[in-house]
Every structure is written in structure tokens, then in C-alpha cells.
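Complex shown without one protein chain; remaining protein chains in place.
First chain written, first letter: the chains are A and B, and each begins at residue 1.
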Amino acid sequence: MTMTRPGFDPVSPTSARQVTRARRRASRARTWRAFRSHRGGMLGLVVLVVFIALALLAPVLFPPSTISVTQATGEPMSPPTAGFPLGTDESGRSILALIVWGARISLVVGLSATVMSMLIGTVIGIMSGYFRGGLGLLLNRFTDWFLVIPFLPLAIVLATVLGASLINIIVVIGITSWPGTARLVRSQTLSIGARPYLERARALGAGDAHLMRRHILPNVMPLVLANTTLMVALAILSETTLSFLGLGNPLAPSWGSILDGAFTSGAMTVGAWWYVLPPGLCVVAVVLAFTLIGRALEDIVDPRQQGGR
Amino acid sequence: MGPTADTAAARPTPATAEDATTRSAGMSPGARYALRSISSGLVTLAFVVVFNFFLFRMLPGDPIGLYTRGRNVAPEQIAKLRAELDKPILEQFLTYISNPFASTINSARFNRPVWELIGDRIGATLLLVGTAILLASVIGTLIGIRAAWKRGERFDSVSSAITLTLYAMPEFWLGMILLIMFGVGTAITPGIFPIGGIITPGVDPASLEGVLNVAWHMVLPVTTLAAVYLAEYALVMRASLIDEMGQDYLTVARAKGLKDKVVRRHHAVPNAILPTVTLIFMNLGFVISGAITVETVFSWPGLGLLTYDALRGPDIALLQATFLLFSIGVIVANIIADLMYAVLDPRVRA
Partner (left out) sequence: MATDAPGPALEFRDVHITYRGRDGDVPAVRGVDLTVAAGSSLGIAGESGSGKSTLISTVLRLQPKSATVTGQVLVDGEDVLGMSFKRLRALRWAQASIVFQGALHGLNPLQRIGEQIAEPITVHDPKAARGDVDRRVGELLEQVGLPAARARAYPHQLSGGQRQRVMIAMALACRPRLIVADEPTTALDVMVQAQVLKVLTDLVDELDLTLVLISHDLSVLADVCQRAAVMYAGRVVESGPAADVFERSAHPYSRALAGAFPRIGDASFRYAPSGLPGDPPFPGDVGQGCSFAPRCPVAREDCATGTLELAAVAEGRMAACRYPLVDDRADAHRGDR
């Protein structure tokens, strides 16, 4: 491995930090190589990159006027034509434009909600696994209790009270889906906490926060990251559902709210399949992509089923 | 929560040192375990009730505004509500606990007691969801078993691809597609199924014709729900059985002269099926969200559609009541899951 960092001598690394950095870089390269050989994971990655590109290029491909209700130019509810490759909605807007813009919302909401839930879940998970006494047990009970509450009714109740907007959806998904991560992190923390080097570090005077941040967190991260990709998939599904129920921002076309539009405008009864099929296919594609990537990462991080037996 | 990462998490923890205190009470280990489960569930239930109560009173905004938003409510109602909310919090809480389903408060939207509405609708939901879960668990488990046993072969790749795709689908979207394809009909598919409702108006539900009519109305929504549920069961069952197949006692079983099929059916599967069984019960939250959206798409008159209608209001009293009911359902399902696990796995009873 050649290091091109100025001032760094690969022959005799001068500091512990440089050694750690080199090690981390090597392990990241190893992970990438392992991932590259995983067919499912690569397929997911390709699909994801395509959708991210679409989302980023949305304003270029379809100027905002194409998704404005008042400036729509197409015939309402008409099937695909040359000018409108995926047909139009009840206001005459191009479905294709709506979907490309929808990619932004769905991805952004899915990712931010997951970041939020991952942060909460990791912090609570590490703390509940690390503190063996009252605090740990309390946090564990709290996690279990939160797990019991059914997601959608809670999300509906919270969104109703907080108001219908995308930020609120992010918040709602974030604060209802952390328990899954917390549980995983907790069990990892418990198994790490049993290792003797933590005892030694504590004997050297390391405080709780330091131990949690410097020792437990880096060991927990790989599994958390693999789990996070799967959580993004679930977050996108949740956002789609909440938007479908009308709890999102009606002005921002996420795939879920497109389907809501289809439903409330009676697209199904007139057989307007072009309104219904594409948004759902996009959701399936992106969720599958994240699921495949997440599974590939899980296999790499925790290879229990490698090889024949 | 991905099915692959969760097979371990689905197992409840066996007895801990806490049981030392109950041991002296002379109870059998099984009874002790059951008691622990139920009391834990009751505690959770208590929290949920309290949570439900305070949720609406503690969030920003005028509670009266929430209750009456978007609806024309009679001034007597508003006065009654305001009088109610002016009472000391403790008194309000006690009133609430004594009557959590608020049979005295009328749903703002339907203008009938909330409790009555729930009673009307619950049967339809149980019919829909119950049938779907039954179908999904049987089919999903069989698929998962076969995919694991024939791991790496064509059946495994194909079924894994299909189940992963189904798992990625929003269930209501699948419902909409099926509705267009087989309810409304397209150029290539016949629209033979009804596009909504539970029964054709005018048909007597108690008659044979009524039963068949309801069954016919059930086909599309049940298919939708079952397809999405079975994906998760199949994935978990497959992962669980693959894990189990590496165990030594299976080699011992084959060494004794048993046929492969017998080894699988009598030894591997009973062990591997434990996480799936508990998952079926513990996944009720997922089932509920499916019910809400699918009932909406197919206008199925159950609790899900009721929640959607309440959402449109928004009808806070109704939302509160359905939220509580769903939470109770999940808690009860979790208790059943715990108890089932104890029945099926002797190690947990120890």
C-alpha cells in the first residue's frame, strides 16, 4: 500500500495515529474488494447510483415548472405518449417529471430519518449495554417498551399532532425506528464489554465516556453500518406509506404522495396504470438496492455462512 | 429490521436470577415464566395508556383546536370539551383511565360513540388480517424451508429473488396494481373481482350466498396482504434453517439411519421454526400498518379504514382510541409469542 500523504514515511511510521490511519485505510480497501465480488451488493449499488444521479439532476432534466399544478401543460389523466413518456396525472403534469423529482424527496427523507434513528439508537444502545446497573436496565426496558408500540398508528398520531410536513415525517420516522438499531448495538456492546482490554483501559484511568467512544464505538460501527443500509430501506417504505396517507407535504412530490394522488383522484377506477405502476416500481427498486447492499455488508462484516459445508 | 439480522433477536431471553425470589413461592418454572411475561405486558400496557393520555395534552397547540379542526362541531360539544379540559389534570386522567375507549365522547366525524364504531369494524379487520396471516405463514414457511434445504439451487435463487422483491414493495401499491389488473381490468387481464367493499349491497351476509360473496370480495385484499407478509416469513425461515443445518445433532440423526427427509422434518425444522413462530406474533405492528393501507385501497370496512377516515378529519378521539387498541393488540400478541416460545422450547422453561 503506498501512502501519498506528504510528510508520511511509509517505511517508519512515526506516530500511533498514523499507524491507525494506515490500518483503517487498509481495512476499508479490503472491505471494498470483498464488496466488489458480491454480485447482489454490486447490483444494488449500481441501481442506487442511478437513482441518486436522477435525484441530483432533477432540476436540470425537468425544470420546476413541469411539476407545478398551475403550469401543467398536458391532457389530464392521459396514457403515455411521446411528449409524456409516462403519461399525466389529473392536473396534466408529466408523471415522469414527478417521479424524477420524487426521487429527491424519498431519498432525502429516507436517509435523514435513518441518520437520526441511527444516532439515537447507537447512543442508547451503547449506554444500555455498557452500564450494567440501573441506567442500563432502565434504557433497556425503555427500548423494549418502544418496540412494542405499533409503528404506523404512532406515526399517524404524532404526524397529526405535529402537522403534515416532510420535516415532521423525518422526525416521526427517526423517533419511531431507533429501537431496532438500539437492540443490535446493545447486544454487540454486551459482547464487547466482556473483553478484558476494557478492564485494562479502565485500570489505566479511562472514564466511561472515553471507553464508550474510543473502544466500544469503533467495534460496533461495522455492524451498525450494515444495519443502517437496511434501515434506510425501511425508512423509505415508511415515508412512502406516510405520504400515501396524506401526512407529507402535498406540494413536494414524493413517490408516496404521487400514489396518494393516484388514489384520491380515482386513477384506479379509470385504469390509469401509468399513474400507479411507475412510482411503486421506483420504490421497489430503491428499497431492493439498499436491501441488497445491506445484506452484502452484513455478509462481509459477519461471515457466518461462507463456503460449503 | 432486516430478517437476516433478527433471527437471534427474535428469541426471548431465558430465565434469569430474578426468578430466585419466585422459586421459593413454589411455582413451576413454566408458571413462573408465564407470570413474568404477563406482568411485563401489563406494565407496558400501563405505560401505553398513560402515554396516550398525555400525548394530546402535552403537545403544542390548543387541544380544542385539534379536536375540532376541519369539522363543524356543535357549540355544546365545544363547551363540554372545554369544561372537560379545564378540570385538574389528575381528575382528567382518572376519568380517562376509567373509560379509555371514551364511549361517552362522540367521534367528531361520525357523530357516534367511538366504542361503537370500533365494535362495528373490528370483525372485518380480524377476518381480513387473520386469513392473510394464516395463508402467509403456511406458504411462507414452506417456501423458506425448501429454499434453505435446496440452498444454492434454482428454487432457492428464484424464491429468494421473489421474496426479496415482495418485501421491498409497499403493500398498498401491490393492492392498487392488483385492483387495476383484476378489479377494473386491463387489455390483458380480466376485471373479475370487485373493486371494493366487503359485500355486495343487498346480499344477506348470513346466507351461503353472502358468505361466498364476502369470500369473493376478500380475494384481492387477502392476496395483497398475504404476499407481503409471506416474504418476511420466508426470508426468516430460510435464514433460520440454514443456521440450524450446521448443527451436529443432524449428523447424528443421519448416522442413525434416518432418511434425509425425516431428518429435515423431525429434527431440523422444529428447531429452526422457533424464531419464525415468534416472529409471526411479534410482527403484529407490521401487520397493522398493512391492514390500514390495504383496507383503504380496497374500501374494506375495518379498523384500518376507520383509522384512515379518522386521519382525514382529523378525528382525534377516534385516533386516540384506535392507537390504544392497536397497542393493546401488539402487547397481547407479544405475550402470546412469549408463551408459545415457552411451550415449544423446553430450554426456556428452565
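Assume contacts are C-beta pairs under 8 Å (C-beta built on N, C-alpha and C of every residue); 3 or more make two chains touch, one makes a residue touch a chain.
Worth saying up front: this structure is predicted, and the values here are computed from it rather than measured.
Considering B:34, B:195 or B:253, the position touching the chain not shown turns out to be B:253 (whole complex). In the full complex, chain B touches the hidden chain at residues 247-249, 251-259, 267, 270-271, 344-347, 350.
Assume only the chains that are shown with their structure count from here on.
Residues 144-145, 148-154, 156-157, 160-162, 180, 183-184, 187, 226-227, 230, 233-234, 237, 240-241, 244-247, 256, 259, 262-263, 268-271, 273, 276-277, 279-280, 283-284, 287-288, 291-292, 294-295, 298, 304-305, 309 of chain A touch chain B in their complex. Touching chain A in their complex are the following residues of chain B: 1-2, 4-5, 8-9, 44, 47-48, 51, 55-56, 59, 61, 66, 164-165, 167-170, 172-174, 176-177, 179-180, 183-186, 195, 242-243, 245-246, 284-286, 288-289, 292-293, 296-297, 307-308, 311-312, 314, 316, 319-320, 322-323, 326-327, 329-331, 334.
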